[in-house]
Structures are given as C-alpha cells and as structure tokens.
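Missing here is one protein chain; the remaining ones are kept as they sit in the complex.
What follows is subunit A.
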Amino acid sequence: VSLYLDPQIRDWVLFPITVVMILVGVLRHYVVLLLQSPPKKQPRNAVREQRALVRSQILRATSAHSPLPPSYYKAVSQYLSQAFADGTYLKDGPPKADAPASAPPNPLTDPNAMEGMMAGMKTQMVMMVPQMVIMGWINFFFQGFVLIKLPFPLTLGFKSMLQRGVETPDMDVRWVSSLSWYFLNFFGLNGLYRLILGGENSADSSRDMTSPFAAAAAAAPQPGQAQDYNKLFKAERDNLEFSEGLHTWIAHDVESRILRKYAGVPPNADDETGDGMVVKGTPARRDVSALFSQT
C-alpha cells in the first residue's frame, strides 16, 4: 500500500521549504549581530576596579598547583590584600569615613541595567518572529496535501499534528503534511548552521528553548556601584588569605625530586603518594637537600 506522489510536489515544496529555512536562519544570525549595540565604554577607574578583582581571582585559581614560587605569590597576594583593604582600586577613591552606604540602584530606573534587559529581549523577539512567520506561510500555502512519507513509524497521537489539513482517519501516520517537514527542518538544521556560521551562531534553535528569563538574568548583573565593590573587595581579601594558605609551588623541592628520578637516589620514606613530592612542612628523613647546604 503506497501512495504515488507527484514529483512536482517534491520540487516545489520540499526543496523550497528547506532552502527558505536555511536562508532565514542565516538572516536571523546577521540581524542579531547587527542589532547588538557595542558595550558602553567605561571610564578608566571603573575598568581598573573590575580588573583588580579579576587579577586576584586569576592568582587564586592556580594556587594549589601554582607555577609561582612562594616569594612571588606571597608578594602579589599581600599587596592585593592591602590594596583591597585600603580601597586604592575603588572607582571613586578610598571610601570616606562618613559616607553613607547607598543602596544599589533600582534596576528599573538605572539606565545601564535597562539597556542590558532590552538587548536580551530584542534578541528573543528576533528569534521568535521569523519562526511564526514561516509557520504561517507554510500553513497558508502548503496546506491540504500529503508531502512525504516518514521512514519510521510514529504513534497515532502524532496524527493530528502531522497530518493537519488532510482529514483521513485511516491513512498511515507515516504520510505527513508540510508542517511536519518544517519541524524536521527546524530541529535538523542546527548542525548545518553550526557548520556555516561557526559555533556561536544565533540561528541555533536549541538555544531558543532556554527560558527567555535566563537570557535576561545573564544580562542583568551589571558592574556594581562603588559600595558593592567595597564589599566584593572585602570578600576577596578573605579568599586571598585562604588561597595563600593553600599555596603549593609545583616546583617545590624539585632538586631532590630530579635526583631521585634520574640519579638513582633512594626514594624518600616520607613520600606517601609515591609521586616524588613531599608535602611541605613534613620533615624528610633522607632529605638530599642537605647535599646543597653549606654547613
């Protein structure tokens, strides 16, 4: 039992829908790109305070296996700690003793935060509008006939969605209308977009699925005002202290380790993990660094 379809259906419906969807996807990507306003240029002081925070975070990130020797690490860490305490990096200078703690500005009235939210919403609108338009176009022009046969079976529940416009209760669910071809394309073209537009393209429909609030929330945390940075700096000081205690130089005791590995010196009895490193502070009984000491 097989329906024979006019090949003109294939030429004039199958390919045009696919081509249109690809082109609209590319168009969406470029429209989003053009709509994005460049980030507002911030004064040097504001950038400086953000960068100071980032600098200390970078320092802390590798402290457990740090490439910096202890003297360098401690010097930078303590300098930053002191600077955060004094507020030398703050945008408006060190806080005055009698300055009242001002609340962070209300997101609805602060112009900076508004711009962020508007950008997010604009992107969402650009994503959704073409989808609606194409669906309407397909429903208007390509309705009332069967387009393709799916190679795999589906349950009867899909019949109402995929065979819209063709009112036959007995026809196999595998014969579907053009709307289902639209859905197939919708999901299947993401990989193609990624190929032609690169990884971060805006035509990817799998990103539309995430809640629009997620995008707005991502845009919402704006660089805080001066008071917020003061608190951030204080918190960062605690983190710096913690990381300083955690600091281990990966070249710690490297002379002994090299000798043990290459010069046949017997392994250290205090080395528990067998990696050649003794945790600092543990007295090494057969420590070969005595070879280097003068006395």
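Keep this in mind: a residue touches a chain if its C-beta (ideal position, glycine included) is under 8 Å from a C-beta of that chain, and two chains touch if they have at least 3 such contacts; residues count from 1.
Assume contacts and distances are computed from a predicted model.
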Choices "Nuclear pore complex protein Nup85", "ER membrane protein complex subunit 6", "Elongator complex protein 4" or "ALA-interacting subunit" - which one is the UniProt name of the chain not shown: "ER membrane protein complex subunit 6"
Of A:Pro69, A:Gly165 or A:Gly188, the residue in touch with the unshown chain: A:Gly188
Touching the absent chain when the full complex is considered, from A:Val19, A:Leu33, A:Ala64 or A:Ala235: A:Ala64
Subunit A residues that touch the omitted chain in the full complex: 5, 10, 14, 18, 62, 64-65, 148-153, 181, 184-185, 187-192, 194-195, 199, 206, 250-251, 254, 257-258, 261, 273-277
